[in-house]
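The complex appears here without one of its protein chains, the remainder shown in place.
First chain written, first letter: the chains are A and B, and each begins at residue 1.
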Amino acid sequence: MKLGVEERWDLIDRISKETVTFGVYRHTLKDAIGELTIKPMTGIPVAIAILYGFWSVFGSFAGFFTDGFFVRLFDAYWLPWLQAVFPGEGGWLYAIMVDAGGIESGEFVLSSNCLESFGVLTSGLFVAIGVVLPAILIFYLMLAILEDIGYMPRLAVLIDTMLHKIGLHGYAIVPTILSLGCNVPGVTATRILETKKQRFIMMTLLAIFIPCGAQIGIMQDVVPDLMGWILLYLIIGYFIFGYILNKVIPGRAPEFLIDVPPYRRPMLSNIGKKVLGRVKGFFMVALPFVMLGCAIVGVFYQLGVIRFLGDLLAPIFVGWFGVPAETAGPLVAAFLRKDLAVAQLSVIEMTKYQMITAVVLVSIYFPCVATFVMMLKEGLKELIGALAVLAVTVFLYGGLIHLIGKLLGVA
Amino acid sequence: MKKKLSEMDYDEQGTVTEIKEDLRKRVAGMGIRVGKKLRMVTKQPIKGPVDVVVDGAETSLGLDMAEKITVEVA
Partner (left out) sequence: MKILLMGHPNVGKSVFFNRLTGANVTESNYPGTTVDYTKGWMKIEGEDVELTDVPGTFSLDPKDRAEEVAVAMLHESKDVKVISVIDASKIERGLYLALEIIEEGYPLVIALNMRDVAEDKNILIDAENLERILGIPVVSTVAISGEGIKELVSRLKDAKPVKVDDIIANAAKTTITADAAGAGGAT
């Protein structure tokens, strides 16, 4: 027999009266902190401070390990050693695996660092281990701490008002932040949203506007002074296109209803397990795609596919987006490897604004293959829909950024 | 005095007297029901969610939901 809601509660009341005694409850310090961090007057400044702290630690930790350690290791030892021992210098296998090099005054010259060599074993490995690993590790460590002490639901409550305007609700902050590490677990986390409409909006926005740890890591490394502008454009795009999607897509966008658990002391074993699991997940799922993507980009370069597509699309890139013609190659390659594309872009001569435009374009491009597969799991129809939105968004937003640049007189 | 949950003041306490039919099931699992005492902890600005404590459990619910809950305030 099944009871109605009221009957069930009546029964629970009766059982509870028989078996539970509620003593006087004294408020604890934990409760006080809990309330201070959820009341807007105090909670919002605290949230901003926490996010700013998160970003600062992320930047300095990742920078410390990448620049201070891995750059030296890879550029001073690994690259010269491979360049010397790998057979067939100047050949196609050498170009794909180690160093595509460059032609200077008619002669083949080797690259001087792992960002310009574009080999699977050099750039691919350097990006994966030297740039992405430190970034992902510190990112997931800090996120796991925030999750374990129980801060995330409070952040969700504070940001609900804003996200409600784009058809989502506060809890959408969880997939959004997770995606800053890797879009794959971000897509997984869309499960906390109620309706198909909400999950579609969320997944599409993640795939388009949220750069993953690999991208952020490499941006931080090659264009650190432009990070603020790039992220600003991405955040603005997230809200503009979220707002449009919410208006256009049919379906319900129900309100927010969440449990706000009390704070608790973080448990080292919990945090350790979470971080290890996520880092492992990243390396099992995403790393093969990094290496494979690298290899495919290399093959395409060798076959002239990228040059061909680049030449074909260059008029659009130059005319519509306002970036130099040389960026066509990397922008095409970005379909496969965004992080490598950012590295390639960083060595091309262009204005700051063009660089911002190009990097934003790379970010909002086609999602990485791992994310693509993840979205396919949610349904083919959703995936095709998301890709259609993506194509339109890249075209419109890229044009808009160019227009803004023109209006500001910088493009 | 009766008022909607969305109209309660910070830290005000009261007993739930009515929950609109369509919401009853949705909030039942969170422990929010007719006859329960609750305390309004805080609400977020610009039509943001309302935060309540029921039986020591804190729940945050959207403003439209809070408007469907009536509370007898002492």
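One rule holds in what follows: a residue touches a chain if its C-beta (ideal position, glycine included) is under 8 Å from a C-beta of that chain, and two chains touch if they have at least 3 such contacts.
All figures in this text were calculated on a predicted structure; none of them were measured in a lab.
In the full complex, the hidden chain is touched by chain A at residues 1-3, 8-9, 11-26, 150, 187-188, 190-194, 199, 257, 259, 261, 267, 374, 377-379. Interface with the hidden chain, as seen from chain B, comprises residues 25-26, 28-31, 55-57.
The rule is short, and it goes like this: only the chains that are shown with their structure count from here on.
Each chain gets one centre point, the mean of its Cα atoms, and the points for chain A and chain B are 37 Å apart. Of all residues in chain B, those touching chain A in their complex are 10, 24-28, 30, 33-35, 41-42, 44-49, 51, 56-65. Only residues 5-6, 8-9, 13, 25, 34-35, 38-40, 153, 156-158, 160-161, 164, 169-170, 254-262 of chain A touch chain B when the two sit together in their complex.
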